[in-house]
Structure formats: C-alpha cells, structure tokens
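One protein chain omitted, others in place.
Chain nomenclature is as follows: A, B and C, assigned in order of appearance, with residue numbering initiated at 1 for each chain independently.
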Amino acid sequence: MDNYIKFNEERTVTYKPAGSGKIFTDPDADKMREYFRDQKPRKMVDKASSIDRVVKELVNDGDYIGVGGFGANRIPTAVLHEIVRQQKKNLGLAGHTATHDFQILVGGKCIDRCDVAYIVGLEARGLSKSARRAVESGEITLTEWTNAALTWRYKAAAMGVSFLPVRCMLGTDTEKYSASVEMECPFTGSKYLAVPALYPDVGIIHVHRADVYGNCQIDGIMVADNDLARAARRLIVTTERFVPNEYIRRDPAKTVIPYYLVDAIVEVPFGSYPGNMAYEYFSDEEHLRAWLKAEKDEAGFSDFLQRHIYGVSDFNGYLDTIGGLKRLQELRATENLVEK
Amino acid sequence: MDNYIKFNEERTVTYKPAGSGKIFTDPDADKMREYFRDQKPRKMVDKASSIDRVVKELVNDGDYIGVGGFGANRIPTAVLHEIVRQQKKNLGLAGHTATHDFQILVGGKCIDRCDVAYIVGLEARGLSKSARRAVESGEITLTEWTNAALTWRYKAAAMGVSFLPVRCMLGTDTEKYSASVEMECPFTGSKYLAVPALYPDVGIIHVHRADVYGNCQIDGIMVADNDLARAARRLIVTTERFVPNEYIRRDPAKTVIPYYLVDAIVEVPFGSYPGNMAYEYFSDEEHLRAWLKAEKDEAGFSDFLQRHIYGVSDFNGYLDTIGGLKRLQELRATENLVEK
Amino acid sequence: MEYNDMELMISLASRYLEDDSIVVVGTGAPCAAAMLAQKVYSPRLMIMFEAGGIGPLLPSMPISVGDSRTFYRGLVASSMPEVMETCQRGLVDYTFLGGAQIDRYGNINSTMVGTDFQKPKVRFPGSGGANDLASFCWKTMMITPQDPQRFTDKIDFITSPGYLTGPGAREEAGLPPGSGPYKVITNLCVIGFDDETKQMKVESTHPGIEREKVIENTGFELLWADDLTISEPPTADELKVLREEVDPYRYIIGRA
Partner (left out) sequence: MEYNDMELMISLASRYLEDDSIVVVGTGAPCAAAMLAQKVYSPRLMIMFEAGGIGPLLPSMPISVGDSRTFYRGLVASSMPEVMETCQRGLVDYTFLGGAQIDRYGNINSTMVGTDFQKPKVRFPGSGGANDLASFCWKTMMITPQDPQRFTDKIDFITSPGYLTGPGAREEAGLPPGSGPYKVITNLCVIGFDDETKQMKVESTHPGIEREKVIENTGFELLWADDLTISEPPTADELKVLREEVDPYRYIIGRA
C-alpha cells in the first residue's frame, strides 16, 4: 500500500516574507478567540437599531472596515453614507472589489489605508476621478492583494486560523507589494503563499431579510459575506426588511448569518441603492454616471456630495434626491425584466 | 500605524511529522488539477444511470471511498449495498462519522484501510459487533483523525490546496496515530497541525433532488458534502427524485453540487433508508436494531446479509424485505411528526 | 423526592449552562441537560450539533447528532465545517464529552483499550468530533458513571485533550489558551479542576455519598475542595420538566 507522504522526517524549511506591504489588522487567532468569547453578543435579543446610532456606537475613527456585497451590488449604502456624514476618519478598508463603496468612503475622505484587490474603478462603468486623485496623491497607504487572496483572508479568520495557503499572486509584483509569506506544503513540498487572517474591526453587510435578532437571509450570490460576517469583530447588518423569527425557522438552510454574529441590525428598504439588489432592484446606472461625472472637478463634486449626502439627514432623504419611489419602481422593473 | 507581522525576515522553521499513520490518498494538488482538467465530465449531458452500472463502472477494487451524509442520515444506501453485492474488495474509506455506512461495507468485507474519525459505533444506538470484530482483528489498516480534521481534509481538496492548518488533535494520541505534521504560522508563530488534502477516488452522495445533468439540491444540513463533492475524483450521486433543469434554475442559490462535478446520477426513492432523510422519512430504528442484533453471531449475520442484500437483486428488493411502502410511509409520518 | 442517578447528573449539569451562551452537545444525557437548562434556567441557551444543526426547537431527543431533529425549526441548518469552525473561532462556551477512560487531568479515551493500536483489545468509535470540541470549546464537561477502571491514570489512549500533562501543557501543545475541562459530573460527586495543578478536585459529593466511596471508585488520587459541599439534589421543578417534557419516554433517565 502506498504511503503518499513525500517527507516523513523532521526537516527545516524557509519562511520567506514575499511582500513589502503592511498587515493592517492583527491575524492572531487566539486574541480573536478571546475577543469573540468576551465581546460577541450571544444574547438572542432584539438588536434593531438606527443607522445614525450604529455608526455612532460601532464605528470609531481609525477602525478597519470590511464591506459586504460586490462594489455596486448588495452594498450597505446607508451605513457608508452615514460614515461620511459623521465624518469618520482614518479608516482602513478591505478593497475586495470596492467600487461604489470605495468611491463613497474616499469621497468623504474617510480612508487612510487599504488592502487592495480592486479599487478606483467601477468595472465597465469607468474609473472614479476622485478615488484616483486620492490614491495617486499617496494619502492612502496600500497593500496589494487579489480578490481571491482577500476572500481567503476572510475565510482564514472565519475558520479560526491565522493563515491559509494559497496559489495566487506567486511570481508577480502583486506578490511583492502584498504582505504574504512564501512557504511550502509539509506533504508535497509544493510552493505556497501564506496569507494572514483578516479580522476587520467592523463588518457592514446588507441582506435581503432578517429577524430582529440578526438571523439573516441573502438571495442569490453570497460573494464573500458569509466569511466576512464570521471574521468581523463587530458586525452591522442592514436589511431590506424584517421578518418574524418564525419565517427564519421555516427554512433554516437559508440562514447565512446567525444572530450571534450580529451586533446591530437596521431595516433599510432599498438599502443597496444605487447598487443592484438581486431580485429587488437593478443598479441606477444614471445616478452612478452622475457620480463619475461630478468627480471630474473637485468643486462640482463637493456640491454633489452636499446635495446627496451631507445635505440630507438620512438615507430616505437621499432617496428623495434621486427621484424617490418612482425612480426605485423603475429600477425594480428593470431588475425583474418588466417591459416598460 | 501598526504592522502586525511578528516575523518580517526570512527564517527557518521545523516541519515535524506528528503521527505514525499512513496517508492513503495522494494530496498533490497539481496532479489532481490535471485529473480534473482531463477527466471531469464537463459536458452538460444526461448522466442518469443505474445503481448496477455505476458501481460496475465507477467503483474499482482498491478504490478509496468517501461517503456523504452522516452515518445513518442522508446516506447513499443503494450504492453501498451494491458495492457489497458486487463484492468489491480492498476499498479504503474516509471514516467521517461512518456508522451504518461503515457497518454495511464492513459486513461485505469490502474495506482494508480507513481514515478514522468515528467508526464501529452507531451513536446512541450502540456498537456494531461485526465492525468491531473486523477492526479488532487488525485486518483494516487505520489512520486516526477527527471529524473536523477529515472535514478540513476534504475542504483542502475542494479549495485546490494540498494542506490546511488546523488546531485540533494537538497534544493527544489521536495526533500520534494521525498523519499530520506540526508546523507554525508564518505570521504569528503559533503552532498548527497541517492536514493533507483528501481526494477520494470515489465520492458517493445521496441528495433530495437533482436534474439529469447532476445539478443537485440538498435540504437541511450539508454535513461535509459540498466539500466531498468537490474533492472526489469520481462522483456518484443518488437522488430521491429527478426534477427538470428548469426547477434547478428557479433557485440557483440552492444548488450545492453543480453538474460538472458529477459522473453519474441515479434516481433512488427512499435511497437513504434505513437512514434518516430530512423532511422525507425518519430512520428505521427497528431495522437498525435488527442489524445490531444480527451481528451478535457470525452465522446469523450471514443469514441477515443474505436476506437483505445478497439475496435481493436491487434496492427496491431490499425495501420489500423490510415492509415496503407501508413501512416507509410510517417513517414518513414519524419524520413529519404526524401523529398516528 | 425520589430520583435516580441519571436524573441527578442531568439536573446538576443543567445548572452549569449559563443563559446566553452556546453549547455543542451530542445525543443522550448532555442533550437532556441542555434541554433541561433551556426550560428551567437558561431560556436563551443556544444548542448546536456538530453535523450542522443550530438552534433547533427540539421536538424530541435526537437519535443522532446529524438527524433531522437537530435542525427542526432551527435557526440554521449548516454543515460540519461551519460548526467546527465556529468552535475553532472561539464562539462556543460549553461542550460535553463521554469516554471509556478519563485521567486526573481530564484527558479522555474513546478510541481503544489495549497496547497495539492496529490490533486493539477493544476498539471504540474514536474521536468523532470529541477531540475537536475538547480542543476548541472553552469549557468541557463530562457526565459519567464513576468507577476505578474508568477514572484511571493508566489511560490507554488520549483521544481528546484535557489538561494533558498539567499546567501549561495545552498551551505548549498549541491548543487555544483558556480552554479545557470544566466539570465532571458523576453518579457520586461533582468534580472541578484545580487552578494550579489542573488536576481533578472534588467540589461536592452527592447526598448520601461518603468521601470514602468516591475515593474507592477513583483509580488515582483526587484533590478535595476546601469548601467541599453536598450537591444540591434535583429540585421538584427540574424533575418535573425532565420527566414530562425533556424525556417523557425515559430514553435517557430510564437507563440509570
């Protein structure tokens, strides 16, 4: 019978830091175990709150943030706007396909460091002038990664280990500006990169429905949100709608975020606007174009932010500035392929 | 700004094989990449087959097998019986809470090696005399693990890496009889065990519904089956019922096994019997007790196997021996808490 | 009020499960203790099962930790990695283990008796999830009958880690700091672990049980708490709920 261990004796190997990037968050799994034991709200009690309050109470200057969804799909816009409105400063960000979310936070000058996989662009829509200005000025410290690397960094944290071995980034400048470590497999001797667990101070996720305790359902793709929810020290959830706990218990296989991960939850209908919310409403491409256009000069952008964020008191106020329910109904029709 | 790398220079560390156990399957991720590229059936074509044929064509003497479900819950009984009926020999098994599945395969004397997490017992129901005899005789080579370790070995394979770091088994005899390697985290220096990817030759999984291409849905808990499905070289699926492809496309978030992982699929109503199938039918405790009782002496057990496996031509024949649809309807009532 | 050993052990165990905490249980007495705790002391105690069931409204005692009762009207029907990773991440407060042997440091054998691993005298199931839960959960408990064969320092196989060889040994082995054995509840007494030596220390003996009887039924030397007490017997409320709601068919409590 074969024994597939290539190396069956003790041996020394080399761990070689492969990148010059900084690690912005502590990957230590034991420290996080203690944090989770002592601080995670295991009480299954009503955690419904308001946007204003969750940002005041759960987001501190200097925090490192992980945003759910995918750039302009299922993003927690209300919380992002409120972070800008409350002028939070020196935030770190996991730039895991950060598109409109990055644009909002950089617009508010909230970020000073970023783990980059994808920033400054809005995919097929083009590049954000404002975000590029900020990054090109050097005011944001960057460590380079990839979408998979960041996803696996969340997964390491979610699994409760301080690193995972991966096979991307190898041989490139992306590796050189990351903070990964070259190592080898104990069994095969194959080369791997180790990436450190990423435990954000705050995770912010928008979901389709949840009960007031924080048991959440998401329809369609998960992106990396199940792992992000498990990795975050504090977790803020916004939900399109509350449902009774009984609804959650009807199909427990659909619960992707259990209550004991959630610190606070806020009902925010159309909460991903102008992003896409699967089965609910399509992205508002017109408004996203308006963002990109407004960024072309700084004064114009200032006015734009004033009109849509600083000058309104809450997310419903923002929705009024873009045409309110009428516009949202159009986006609902687009999402559901209803002919106009 | 803190940089949380504890070690930012190249350094040598020790990899220390921690256990005397054998690794029964090759953890090499590159070899498996080639296998998956060349052999995985990426054609979305009708893969419906018969139990007889799938076991003939896809299970070879000497293969290493991973069984889905959890011992006596959502297990692919029809395939296991057919393996016994066709007298497959020298199989390896992932003993990841292997209870009734282990009992069947050992009853047929099919197994000669096993990665153990949980064997010879049927949980609260007691121990299998036949399985114990086989193991205590020394005829089955064992390597010791835990449920989590085996689950993560599947996960490593599913992720496409040859190992994962874990924190269980450390300091125990379970570690000493495993085939894990002691190592440390490149970032924190914390101690970990590396476990090797587990790629079974054949995975066998029973699901609630699937289309003929092999797109599968499972209701309730997944146990480790999403990872097992991704780790297996060849994958055999049995399904309670076929559904049209259109049904699958109606809720794509429910698809846990996509068609391109599946080599063959067979419709087997009541296919987990005498195991539990969530929302469908409860386990047949009476019949499981009959197994345990029959095992008490070897001659009696022989007769029992003759009556229920060797002496019937297929799974429907087996169901007839235990009372047919009438009994199955009782188990459906029990599962669904219907008062009798 | 009359009660048997099993009822006593389950009642005692239920009192250690604090409200707003999470426990991973197996079938049998531990599950009964968790259900009893939920109904009497800790209504928001969260029960998890290692195969993936989380927060069910248990309609009856599960037969398997993977059967459909374990997620009946549950909060989550997840997977084994999900539950194991939740434990490894440090979110789970309590677990219960069983075994054929246990030593003074709370190390447990559920693998084999004998000296030849490949040809054991008696083979048991092995770890299952026990080693994982003992490694990851903060506080490990045990409900077990006590006799000198079972409570022994001549443990044939350490399946699941207690305090291993004593103070600092878990940490040195790489296990998560701060975790470890918490209480052993037997038919004779309640045993904790000494902070300094990490060895078993009797905290209370059950009504009518002499110290001598405990010593006779233990294969190693026990420590004794300075403030040794008599275990508080099951209350009428505990017994009523246990008998009428938790285990009406006496599957577990009928075993005593």
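By definition in this document, contacts are C-beta pairs under 8 Å (C-beta built on N, C-alpha and C of every residue); 3 or more make two chains touch, one makes a residue touch a chain.
Everything quoted here is computed from the prediction, not taken from an experiment.
Q: Just to confirm, in the complete assembly, which displayed chains does the hidden chain contact?
A: Touch partners of the hidden chain, whole complex considered, are A, B.
Q: Would you indicate which residue among B:96, B:113, B:230 or B:327 is in contact with the undisplayed chain?
A: Once the missing chain is taken into account, the touching residue is B:230.
Q: Sort through A:70, A:213 or A:315 and give me the one touching the missing partner chain.
A: Of these options, the touching residue for the absent chain is A:70.
Q: Among A:221, A:292 or A:312, single out the residue that touches the unshown chain.
A: Missing-chain contact among the listed residues: A:221.
Q: Kindly state which of the options B:160, B:189 or B:323 is in contact with the chain not pictured.
A: B:160
Q: List every residue of subunit B that touches the chain not included in the displayed model.
A: Against the left-out chain, subunit B lists 29-30, 32-37, 40, 42-45, 157-161, 215, 230, 248-250, 252-253, 255, 258-260.
Q: Which subunit A residues would touch the chain omitted from the figure, given the whole complex?
A: The list for subunit A reads 69-73, 95, 97, 99, 116-121, 123-125, 127, 132, 135-138, 141-142, 144-149, 151-152, 155, 166-174, 177, 182, 190-193, 219-227, 276, 278-279, 282-283, 285, 335, 337.
Here, only the chains that are shown with their structure count from here on.
Q: From subunit C, which chain is the farthest off, judged by mean CA positions?
A: Farthest by centroid: A.
Q: Which of the chain pairs holds the record for C-beta pairs in contact?
A: Greatest count of contact pairs is found between chains B-C.
Q: Round to the nearest whole Å and give the separation of the Cα centres of subunit B and subunit C.
A: Centre-to-centre distance between subunit B and subunit C: 28 Å.
Q: Mind checking the centre-to-centre distance between subunit A and subunit B? Centres are C-alpha means, answer in whole Å.
A: The answer is 35 Å.
Q: Measure off the straight-line distance from the CA centroid of subunit A to the CA centroid of subunit C, and report it in whole Å.
A: 39
Q: Could you check subunit A for residues that touch two or more other chains and list them?
A: 29-30, 160-161, 252-253
Q: In subunit C, which residues are in touch with two or more of the other chains?
A: 71, 77-78, 81, 87-88, 136, 176
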